[in-house]
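What follows is a short report on a single structure.
Of the protein chains in this complex, one is absent; all others appear in place.
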Amino acid sequence: MQLERISLWQFTLIIFIMRAVLSLATMPMILSEQKGGDSWVASILFILVGVPIALFYVKLAERHPDQTIFEYANTLLGPVWGRLVTAPLLWGFLHYSSVILREYGEATVTAVLPQTPLVFIMGCMILVCAVGVRLGIEVLGRSAELLVPLFAVSTVTVILLAVPLGELAHLTPVGVAGLGPIIRGGIAPSTYYFLFAVILVIYPSLNKKRFAGTSAVLASVSAATLVGLAAAVAVAIFGSEEAARLLFPFLSMARLVQVAEFVERIEAVTGIAWGAGLFLELSVVFYAGARGLGLWLGIVDHRRLVFPMGAILLTLSLVLFPNAFEISDFQTAEVLGPYGLLMIFGPPGVVWIASLLRGRSKAAPGQNGESLS
Amino acid sequence: MRRRLLLKCLFTLSLVATAALGAGCWDRIEVQTLAFVTEAGIDPAVETEENPFGWESVELSVRVANTASAQDSGTGASSTSLGALVVGRGVSPLDALNDIQSASGRIIYVAHNRAAVVSSQLAQAGRMTEVIDFFDRSRQARRSAYLLVADGLSAREVISLGSQLSDQESSAIFELARFNHRTRGMPIVTINDFIVRATQEGVDPIAIRVSAAPMLTSPAESGSSEPQGGPSAAGGRQVEIAGAALFRKDVLVGYLDEDATRGLLWARGDLSSGSVNVPCPAVTEKSFGFLVRRSSGAVTIETDPELRGKVTITMEGDFVGLSCPGGGYKSTSQAVQVAQERLKARVEESVRAAIAKSQQLQADPFGFGAALMRKEYGVWRRVKERWYDTVWPELPVDIEIKVDIRRPGLVGPPYQVDR
Partner (left out) sequence: MLRRLLKAAKGRAQATSDSGKKEQLPPTTLSQTLPRLREEFGEGSSLIVRTFTAGANDQYSAALAYVDGLADRETINVHILKSTMLDVDTEPEIEGSAKSPIVEAVQERLITASESTVVQTWDQVLEEISVGNTAVFIDGAAGAIVVSTPGWDRRGVQEPVSEAVVRGPRDGFTETLRTNEVLIRRRIRSPRLRVEQMTIGDLSRTGIGIAYIKGIAEERMVDEVRQRLKRIKVDSILESGYLEEYVQDSPWSIFPQMIRTERPDIVSANLLEGRVAILTDNTPFVLIMPITLSQFLTSPEDYYERFPTGIFIRTLRYGSLIVSLTLPAVYISITTFHQELLPTDLILAIAASRQGVPFPALVEALLLEILFEVLREAGIRLPRVIGQAVSIVGALVVGEAAVSAGLVSPAMVIVVATTAISSFATPAFSFAISARILRFAFMISAATLGLFGVQLLGLLVLLHLASLRSYGIPYLAPFAPLRGSDLKDAVLRFPHWSMVTRPDQIASQDPVRQDRQLDVRARPPGPEQASRQQSTPSDGVDAPRGDHDAT
């Protein structure tokens, strides 16, 4: 199978969307714990959290530039231990993507299509994602080049249109409750940085690997900035107490926007932008999972795994939570915190240690040589 | 390769087919089967024979837009394009809505509700939570609808009387409030504004006060445009926006009159339009009008040496009416200076009235408390408990106003006639 190639720009956009889409969904997590102006401070603080995580993954990938983690883990640790170590990673991709899918389904059912069965909405979405995954990372990368700008532009537009509704006074006071709540509120959303682990799978496809670290950091920072901005505007509009009560602050914000008595009710823009971004994110995580599983099982062509895996994913996201309340229970610092931390650093950390002990892969012939696999 | 593509096509086709043929259209509602609610009013239900125990405690009156108007239905069409007023009862507004639905052939759809009128009895009784939740939780209802408190008449009457105002707009009450805001400096308060202020510390919400006034138009004229009978026809009254309803958190405590309302809005910086009439310097029975073009206001608080509020207002605008006798001044600019002083005094008067009234009612719509919280959180925490009881009612407030009269309009002084 010919190795697919994505450009650095596409890579950047993919990393961007990994953070940006989810944060709009997880905004309530940040906002709910905060008081006064702390919420936007918290959002800005978590811009920084993404940077070391992104760098951690890129640095690990750079040690073995032509292989995915599922390949070099086997080389470094042996086929059995390698598979044991990378299995949690596979589970992570599956689990996180089913949580994302469920959140998307819940949001759609709540805000747009209350009568439509959840399974149908999620099924349609996962079907489209599966088609994307079958077409490969190259096609997903190209789609990203159209979808991410669409997402970014419409999100920024909504934010800008909402700015006049806000009151600057709502952004103060800052830090009255101490640092505790700020950090506490940030733990759960930060665990979603696990999604950056897709770097470990898509890095070998990168055609120019030189600035991968820089662009991952840039993407992470700009995405978090966008989210911080959205959170700040939401707090400015609703005040911290009310913003914490809203389940979809960004959607509520868009519903309020009114410009010149004609540009109003623009939540469709948000919905479509969010859906497009989420599709991309889900597809890339799904791709990482499917490709990882293929390598893990030793199946060369991961594409035949896509539809079965999609079915599992759909089922999983249905059975994970009996209702919408359980999702917010799951997304608390106590539950998601340790779990997410383990997922982010656990398996890759072990592989990195092994890599330190056994040495890095030999550099491939040529600057962007073909994969050794 | 080909087979794969074929497979993909089949998948897409089967998706579309299952979706279209199966029970796919779960949420599909044809637009003509909807009854669009454009105004909603909530009253406490009165005890009647059918409702002896007051069990059905809420009465919901909605105006349903008349979507049949564009179709020339020929006979029997109502003369107005404003729709019918429908009333339902229930234990909660939602229950009352179901009551309305049970008597309606179309699906009641509240996503286009533009004005929510709440009876003052409900607001005084602290039952705003019910009202707000009704407009807040449902995915249909919008927080951008205006929130009005009916003073001196029921919400149902407000909606009923509103129909005399205009037969073109989808929501007459909405338009009434909007134009009153633009021209007379009356407040605009959306449900969202109310919620945000009510949930915030140190600031209290207001709502638009709507009350009844004797009708100015001749009965003959209004009679023709009166669509339905009921209590409104006899009264010879019309609705008007008359200032703001003042809440302490979510309990209605009183009203601000129009003058004080403008003072409040200027102080908060919520009003950048409107006109002010000021008595002339020499002849008080004559006046000049000042049209506000730009205005900003800020509420701040000093903590040192003692708590002291401060309101800063900057205004800019033009003359609109000027009937003052022109004599006595050396130049026009001197006259303008005098006028500015008068204007300043006039605005300050309004603000003072607003402050006095709200201190008396122990409600803080200015947000002095919030200003304190933002400035000195520690001090706020100390005074928070007794803010409404002792601190706010006795808070001294300084008012600083800057007024600029920029342009005289198209003519200079009023014309002079030698008698």
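Each chain carries a letter (A and B) given by its place in the written order, and its residues are counted from 1.
Note that a contact is a pair of C-beta atoms (placed from the backbone, for glycine too) under 8 Å apart; a residue touches a chain by one contact, two chains touch by 3 or more.
Keep in mind that this is a model prediction, so the values were computed, not measured.
Enquirer: Among the chains present in the display, which ones are touched by the chain that isn't there?
Expert: Taking every chain of the complex into account, the missing one touches A, B.
Enquirer: So one chain is hidden, and I want to know which residue out of A:184, A:245 or A:265 touches that hidden chain in the complete assembly.
Expert: Per the contact definition at the top, the residue touching the missing chain is A:265.
Enquirer: Which of A:16, A:40, A:238 or A:279 touches the chain that is not shown?
Expert: Only one listed residue reaches the unshown chain, and that is A:279.
Enquirer: So that we can see where the missing chain sits, which residues of subunit B does it touch?
Expert: Residues 2, 5-6, 9, 12, 16, 19-20, 24-25, 27-32, 34, 36, 38, 65, 67-71, 109, 111-112, 114, 140, 142, 170-171 of subunit B touch the chain that is not shown.
Enquirer: Can you name the residues of subunit A that touch the chain not displayed here?
Expert: Touch with the absent chain occurs at residues 7, 9-10, 108, 112-113, 116, 121, 124-125, 128, 131-132, 135, 139-147, 261-262, 264-265, 267-268, 271-272, 275-276, 279.
Simple rule for what comes next: only the chains that are shown with their structure count from here on.
Enquirer: Just curious, how far off is subunit B from subunit A if you go by their C-alpha centres, in Å?
Expert: Taking the mean C-alpha position of each chain, the two centres sit 42 Å apart.
Enquirer: Mind listing the subunit B positions that touch subunit A in their complex?
Expert: Touch list, subunit B to subunit A: 8, 11-12, 15, 19, 24, 26-27, 139, 142-144, 190, 192, 195-196, 199-201, 367, 370-371, 373-374, 377.
Enquirer: Going by the contact rule at the top, pick out the subunit A residues touching subunit B in the complex.
Expert: It comes out as residues 36, 110-117, 120, 124, 127, 131, 134, 169-170, 172-173, 176, 237-239, 241-242, 245, 252, 255-256, 258, 264.
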